[in-house]
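Before any comments, here is the structure.
Heads up, one of the protein chains got dropped from this complex, but the rest are sitting where they should.
Presenting chain A:
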Amino acid sequence: MTAYDGPEQLEAQFAQWRQYVLRRRELQAVDADELEDHLRGSVDELVAAGLSPDEAFLVAVKRMGSLDDISREFAREHSERLWKQLVLTGDAGSPAAGTRSRRDLWVMFGCAAGAVVSVKAPALFGLTFDDDGSFYARNATLFALPWLAAFLAWRRQARPVVIAVLVALFALGAVAANAYPLADDSQSVVVSSVHLPIALWLVVGLAYVADDWRSSRRRMDFIRFTGEWFIYFVLMALGGGVLAAFLFNTFAAIGIVPEAFVSQWLLPCGAAAAVVVAGWLVEAKQSVVENIAPVLTRLFTPLFTAALLAFLVAVVWTSHGIEVEREALILFDLLLVVVLGLLLYSLSARDPLAPPGPFDKLQLALVVSALAIDVLVLLEITGRITDEYGGTPNRAAALGENVILLVNLAWSAWLLLTFIRRRTSFAALERWQTGYLPVYAAWAWIVVLVFPPLFSYA
């Protein structure tokens, strides 16, 4: 027995034991308090019976039985603890975090309200959804995304320079959407309306990474954010659809048809607010809930790989060339986007230090088969693009996207291959993907800003 073998060491042992207890999700701090009191009672009694504190502690812990058994019993009574719940106003146990997340909540409400007002503000100037549909279609993302960016910039405490850049980019987007003399039925309007959201979403990304925009890790966080945001938004849209359906049908049952209310107020305002709320939810839940996007990619990567391989086999087997219809290029662009999404969200959830495994090989197979299909499509198309349809904004944009995605996926495939053969680290792949984000942004801005004059507002 040393001189240290006294109360201090006993306290240290209690503290260590408490750490073990708190590591279990089924046991919370109050349970740890209660069990610790029990343990102390047991130790006191054993010491009174003549054991040394050290021995008493060992015996008492042994008597208490394994923590596995205890937490299993606790889990049966407190099964809700195995389900992580969203606490709207933060952890009650830590007042600092609580104030912070309450403030978040209020700022979120403010931004969501701002988005709602933005959607309805043009109506004050006589622009209605029915008569000026194309105005709303062109500007749809300009109503809500600046508010989401504002919320994120506030959360990241963005510097004035970043805020100025954000404001300038949104203003640029507004100009691009409204300044060009585009006819409502022109191709350029459609192409712009598709690309402006992409450009603006990456501006939101700039707000997201405002605290450290060069960092590859932060950009990867933004990719994760995008996936989760999309899933929350879709879930809210489903909920909103159910709400609208009930509202419509119940009121219709008593002879009031709330069509105007639903289409003019509920849907646009709800969608605008949902954009901000989804962003807030992802921020609030990021440590509470397992990310869903990677789970979905795990499920669908094998299925997509099988589908693409089957398609390739079918092409070779029937030696039937791919019919390049008007929309085919866009279809195959979307295919590449899906493959890229599957790749990105698997990357985002992967432990960067883990060695290459079978799933990485599966991904390589997926990417390579997508590339093979795309090359076939491109071969079919190059002959025709010049003579048959000529250069239209649609075609140029689709072709540009195809090239961008092809380059990304080809280099990704190469990096995956070298990673599987252990020639390079996983970080290279991650850096490639996060470094590529500005390319998408640049292309989207080019299409929005340069294409309309380039194709003489066709």
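Keep this in mind: a contact is a pair of C-beta atoms (placed from the backbone, for glycine too) under 8 Å apart; a residue touches a chain by one contact, two chains touch by 3 or more; residues count from 1.
The criterion applied here is as follows: contacts and distances are computed from a predicted model.
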Identity of the absent chain, which is to be given by its UniProt protein name, from "PadR family transcriptional regulator", "Cytochrome bc1 complex cytochrome c subunit", "Membrane protein" or "Glutathione transport system permease protein GsiC": "PadR family transcriptional regulator"
Touch criterion as defined above, residue of A:R18, A:H78 or A:R100 at the omitted chain: A:H78
Touching residues on chain A - with respect to the absent chain: 30-31, 33-35, 37-38, 40-42, 64-65, 69-70, 72-74, 76-78
